[in-house]
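Below is the structure I would like to discuss, written out as structure tokens.
With one protein chain held back, the other chains of the complex are shown just where they sit.
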């Protein structure tokens, strides 16, 4: 198994319209990591929604960051909170919501949703 | 017919992020029990949504708990309230909603929805 | 044409959880009655949603009550209000919503929605 | 319960293009009759497809013929064969297919399909 | 081109339940008029939702009123406001919403929504 | 009511690839004419599929030809055969299929399909 | 675990139209049995299509036969072949196709299809 | 690459009902521009919703304005803010929301949503 | 307007399994060119299906070839035949089918389908 990607790999660029609150939604339906208990792969549609403050996330870097979880062993609840924390750290958004819709396994589907609002 | 599963079988694990309110949704579309009047099987999509406090429900134990209702004779309204009560007892969530979407019978479809908010 | 069914035919049973507000939704997509003007059949999906107080509606009796409208001549607005009134009388719910989605006729589709909240 | 409609009620009109084989499909999703055993209503989508010879079925008369089964007690297999026979008798088509898609009851859905080709 | 239909053609009947606020939704997916600039036909799904006060709209008269726009030359924004005004005048509803979903033309789809609340 | 459009209005252009059999499908979902009995409008999705020989149908002229049926009184079976005949006359295709899917009226949906193969 | 249901429980009734080949399709989306290896429940949509010869399957008996597999331990391939054999034995149809669409498990979905034609 | 279209090309016409707040929604699913980094084309469904004040946007001019971005090199966030600014400048609406749903690239889908409310 | 792309830009690579007939389907939903009459953009979903002989089409080169039509003025029937010809020339497939599904314009949708089989 591999190490989790570093939050520093989440490159940003300056928000072109910081004077206005607006939403950016990014859907990455090909997230995959590994169950740390069984070693079986887990798959999720990772849906990010945020209101940028001074920084926006760079799309290509975000894609590579998502790919970098491929061989990391981590549970559903933990990985969703961790990615949210990395994104908050990288761009300090005014608002962020991250929803991880995991595929069904054993007939059971799990979705984890984390929300964050700047103080 | 069998006895209802025990709430103690609902194993939990510590919430990895208790400092944040976040949602976990678990959908179990293969719930089945038995009508206590006619002995015919009933089928439901059992949809759970909760905000964990100090504990999260362990997915595999939850799956086995759902399976354990297979030969129990119980009505729609009663089983939905009962499962909600078992989950509240097992993990004392900040918020919980349980929706049981029963399949149509006799051309009639029933859905029961129970909500709970910690005091 | 036949007479409207009697509200007394709507049997009830005691709510198993009166201490909690919860919703019961019952969908009857095979409602049919007769247009009193033309004698042509009307079809509707009759959707009931209620929060029980001390009584719940018995499903089999509700099904037969719905069937009993089959040869009754009555208009869309009137029958929706009438069924809502019968249900309110039979079980005095904390809340009730009845939505009658009539099939298209002459290229026009009508839906009537009645809401009731206990005083 | 009522008597079955008479095949003579199926009015026809002369085929405007008998020199060409072409198809006419008529879908009547609001067919309803009654189960002769239980007295409960049955519902079906009645789908007719035919290649006219010298006669076409008149649409309004066909609609009234379909309505006329409303209070007749008859089984799925029997009513589908009977309606096909009535249509064959009324217009002697070059080809006819009648598909009755009955709604689910007791979790079971039945579809009966009858085909006929002129000798 | 034809003249716009008269609001007086919108017949009404007394609301059977004026003591209760309830909704009536009527969908007419076959609305068509003519572009006053190009003479090309325009098509729309005309969706009406209202809470009746003392009067309800008569369905057959409403259908004929909708048909009567068939050869009238008028723009999207104008016709939606005009039909809403005619309906308000004819039945003085407690609430009314009219949504005209025009079909795509030139790869562009337009929807106009008008709302009205009795003073 | 208006007269039927003339087949001469169906302009054509030379097939750019007569050496190869290939299909052109054109869907016109906004066909409308008038019922000659009741005067009520009829609507259809008119689907054309053909293999051109030496001529192709010009799209803009076809659109205007379709519009020109707007106020013509004609039955379902007749108009479908008539449009097919006009198209066959105008471009003498190797193969042609015309399917007219009329919208439901009185709960009944009709589809007429005409096929033609060059001798 | 329980024993497999007996083929004798599949009651039949005389085909009302043996002079004609016609199809009867019966869909039972609530089939469930048990994996003999893991003890976990399996779920399937069991789709039957047959052309009756002298006998038709009685619907209520078929439903109870399907229910009777609920606690039987048996693999996907075996149970589909076995039910097909029981139906062939019970009614000797001219043609039969049985398709068992099992729900996904471990991210993998299996469908088994058996066909039979009378000699 | 081309220059961005000028806001002056966004022609307007007087709002026919300025006394009433109502919504106009315009969907342009064929927006395309060019990535300034890679030169590859980007595609989006551009959805506009506004409440007009004294002016409405002229549909044909809006379509040409949308077309005019075809060979302009610009990023997702920038173009959405820019088009919103041009529309606000052209018609000073009471309210405006612009949602640009870009097609997936590299397995990642981006949607940018800008809202504006008149002071 | 630009020149049509050259067939030589369609790079190929050796078929890894020439001993077996197998199908490769490639869907490019973002094809766009320009109407040579009006200058307005046209959009199509370009669907290719082929059985390779000795060569397969290189995906990246195919994508750039599709992009290269962006500013070329050409009619629907011509461009579909032309792309098919370019592909046949580039890889001499055993079989090829190209289907161009153009978006609706003026309420009319056109699809052109070209098939080729090696002699």
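Assorted remarks:
Chains: A, B, C, D, E, F, G, H and I, in written order; residue numbering restarts at 1 for each.
By our rule, contacts are C-beta pairs under 8 Å (C-beta built on N, C-alpha and C of every residue); 3 or more make two chains touch, one makes a residue touch a chain.
Everything numeric here is computed off the predicted structure, so don't read it as measured data.
From the options G:26, G:44, G:57 or G:114, the residue with contact to the chain not on display is G:114. Contact with the chain not shown here comes from a single listed residue; of I:4, I:24, I:72 or I:88, that residue is I:24. Contact residues of chain A toward the unshown chain are 29-30, 32, 40-41, 43, 67, 70-71, 103. Hidden from this view is one chain, which touches chain G at 75-78, 80-81, 104, 106-116.
One chain of the complex is left out; on chain I, the residues touching it are 15-17, 20-30, 56, 59-60, 62-63, 66.
By definition in this document, only the chains that are shown with their structure count from here on.
Relative to chain A, the most remote chain by averaged C-alpha coordinates is D.
In summary, the pair chain B and chain C forms a contact in which the copies contribute largely different residue numbers, shared numbers making up under half of all those used. If you match contact pairs by residue number, over half of those in D-G turn up again in just one of E-I, C-F or B-C, and that pair is B-C. For the pair chain B and chain D, the distance between mean C-alpha positions equals 46 Å. Looking at chain G, one finds that residues 29-30, 40, 43, 103 touch two or more other chains.
If you check each pair of chains against the touch rule, the ones that pass are A-B, A-G, A-H, B-C, B-D, B-G, C-D, C-E, C-F, D-F, D-G, E-F, E-H, E-I, F-I, H-I.
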